[in-house]
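All remarks here apply to the structure that follows.
Every protein chain of the complex appears in place save one, which is left out.
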Amino acid sequence: MNNIVLKRESNTDFSSTDETSLLVVIFDSNPGQQFLRDNTHVLTHCLDSIIAFSNAHLMQKAQNKLAVMACHSKTSQFIFPGPGKPIDIRQTDGQYEIFTMVEKTIKHNLSKLLGSDISNILTESLLAGTIAMALCYIARMQRIKSPGIKINSRILLVTGSSDSASQYMNYMNVFFTAQKHNVVIDVCALDQHLSLLQQGCDITGGLYLKLPQLQGLLQYLLWVFLPEPPIREKLVLPPPVKVDYRAACFCHRELIDIGFVCSVCLSIFCKFSPICTTCHTVFKMPGPLAVKQKKKKLKL
Amino acid sequence: MADNGTGASSSLNSTLIKPTNLECKNLYDYLKTRTHNVLEKLYNHPTICLAVYRELPELARQYVIRILFVEQPVPQAMVASWGSQAFSKEHVYVSKVLSELCVWQEANIPGGLLGWILLPTFKRNLKVALLGGGKPWSMSSALEADSKARDVSFLDAYSLERWECVLHYMVGSQQQEGISADAVRILLHAGLMRRDEEDGSPVITRQGFQFLLLDRHAQVWHFILQYLDTVEQRGLDLVECLTFLFQLSFSTLGKDYSTEGMSSGLLIFLQHLREFGLVYQRKRKAGRFYPTRLALNITSSQNKGGITADEDTHKGYVVVETNYRVYAYTDSNLQVALIGLFTELMYRFPNLVVGVITRDSIRQALRGGITADQIIGYLRQHAHSQMIQQETKNPLPPTVVDQIKLWELERNRLTYNEGVLYSQFLSQADFNVLKEYAQSSGHLIWCNKEKRTLVINKSAHDDVKKFWKRYSKGN
């Protein structure tokens, strides 16, 4: 006398889990980027790929959620879901209504953003700040979810700009926050190798990919970044590379092997200087190299 | 010596051994049983491709998306190499599902290798759904703004009222008239109700009780499946109806859609859906309709409402305490009646009923054909959000869950076997020989040496009888 057998429950070990996946795509659409300045078609190509990828994410499960952000040097914006009410869409072709809505909203908001931001183009995209916004958004989603539902959140960063050391502290803050909240950060580098963001991927358990060629962007996105973290272990994906965690000194921004650290503010310097440039502390002259080493000796 | 065998309890047993339980199919099970021709016809519509895609196992979805943009067949060995070794079993399962649903087919690759290629129709239409192109869906003709647009809360209230009407009818609690003869026929067809032997009025069956305890989503899906079974008898086209149903399931809540260009068959189908509360139409000939929450994502088997609290209409209302008390914050007679199926109701307030789970109340429910898992499942589904917050995985107190299961097991202490009694053996030796024989062939059910009696499986009766004859002759 057996219990009722719900067919779908018998397969659960193989079928998908009952979890919602929230994806925040950050697209660096700063027109000052090197690879965008050469050829304007590249931007539309990238945008189309990202829209198709975003819709593919929504296609995975009915309860999947999506947000898309655009990152510039002056501001960052949510381009999906945009501010205000979702725009009203009537289908014109066989595309799923929601996908059409995503596409139209993203294009509409991005063109508005690009139109408003034409004065003096700056090359630096403030990615760390955008990730910070995304984390706030994810934190809100976690707060307002109905009880008993699990949300897996991740952030995908698609950028062609370089990561500047001036954002180092902001980067580290967002990486550690993401790590604490189990948010995975994936990075798809379109143009240059990004060592800081690679550290972020390593810290949060995400994937880092330097795109070999821009043409196949959509395929790379679908192959590498579409599977959400719980399924990634079931697929063969590019192995993590060893990440260089050396520090950059505050004075010359160069990577160093051995350096001096201020005991008050933990600033890193490559040479001994009598005063800390960060916290203006005056240091005692260095004792014999090994203040620390001989700590067992009595202090006189 | 005689073998005066009688199957004393045989007639009683057949019902006890195999009670027919409600069988719930998901979309995969449903489509698996269709022929390839029907499947291919179905895949001509982007909506169905989308629905099927979402129902695929996680890994299969990744496979499909990876070869969606590949024109040539992909070697099978290569597909196998995408998954990691530790999950090769899952790979085999996934490949089977994809083949069964005709999503991909085997194809020969020059060089003698076997490859996989997506069914061209499926591939084309999934791309249309994802990227655009193709013909618009049948219900999306342009519409002027509705002067009396209906908001989401109105639609929710409407669909709830319609659906509960059906359920109320099943439990026979009031509102007998709000349901059409057609709906009754479907309930009868589905075996959720049956004609009473005396006066021919429909009464609820044990499957009906089980149906009531399912979550709303599963109820609608099960009901619609049963409806689809009868659709061809009504002279409607199955493919057309399925397509429309899936279009409906991918529509947006709170938006109106046009009935323009719909065939007369579809319009009839629409009226049926209207009756069950899957769509709202102000008037029969209004020219526009609103899908309700019941129709949305009808296929997805793991849907649990919206992810955010403000989207979620499905509010839990049951609190179970470790002292076996059940508090249900509800004023719906239906929900009170459901709680009453397995609890002893103690108090009733305008918005709260209090019951207690007792051995007797549970046994009564079990006798009615409800299983322990269904009771637990019901309580878990409707657990109050306060309970879920404390313990996400298992909101119910484990003691209560265990006890309900124990009460069920308690009833299963007796197992029934049809058998034949052998008695009045003349000697202990004869008894031993027959016992040995039955034991060695595994047909012995029970024996008693002192009384020289044996009970042997009924199916083996002839065999044992022959053996006995041979043996007694030889003696």
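Here the chain labels run A and B in written order, and each chain numbers its own residues starting at 1.
Everything that follows uses one rule, which is that a contact is a pair of C-beta atoms (placed from the backbone, for glycine too) under 8 Å apart; a residue touches a chain by one contact, two chains touch by 3 or more.
The rule is simple: contacts and distances are computed from a predicted model.
Undergrad: Missing chain, UniProt name, options "Proteasome subunit beta", "Nuclear pore complex protein Nup85", "General transcription factor IIH subunit" or "Ribosomal protein S5 domain 2-like protein": which is it?
TA: "General transcription factor IIH subunit"
Undergrad: Out of all the chains shown, which come into contact with the hidden one?
TA: The chain that is not shown is in contact with A.
Undergrad: Which is it among A:R37, A:H193 or A:R246 that touches the chain not included here?
TA: Candidates A:R37, A:H193 or A:R246; residue touching the omitted chain: A:R246.
Undergrad: Among A:K180, A:H193 or A:H252, which residue is in contact with the omitted chain in the full complex?
TA: A:K180
Undergrad: Residue by residue, what part of chain A touches the chain that was omitted?
TA: Residues touching the hidden chain, for chain A, are 71, 73-76, 78, 81, 83, 122, 124, 126, 128-130, 132-133, 135-137, 139-140, 143, 166-170, 172-177, 180-181, 199, 203, 242, 244-248, 256-266, 268-269, 272-273, 276, 279, 281-284, 286-287, 289-299.
Rule of thumb we're sticking to: only the chains that are shown with their structure count from here on.
Undergrad: Just the number, please: Cα centre separation of chain A and chain B in whole Å.
TA: 41
Undergrad: Taking the touch rule as given, give the residues of chain B at its contact with chain A in the complex, in rising order.
TA: Touching chain A: residues 16-17, 19, 21-26, 28-29, 46-47, 50, 53-54, 57-59, 61-62, 65-66, 69, 81-84, 86-87, 90, 93-94, 125, 128-137, 140, 142-143, 210, 218, 250-252, 255, 297, 300-310, 312, 371-374, 383, 385, 388-389, 392, 395, 412 of chain B.
Undergrad: For chain A, which residues are in contact with chain B within the complex?
TA: Residues of chain A touching chain B: 1-8, 11, 14-18, 20, 52, 55-56, 59-63, 65, 88, 90-100, 103, 141, 144-151, 218-219, 222-223, 226-227, 231, 233-236.
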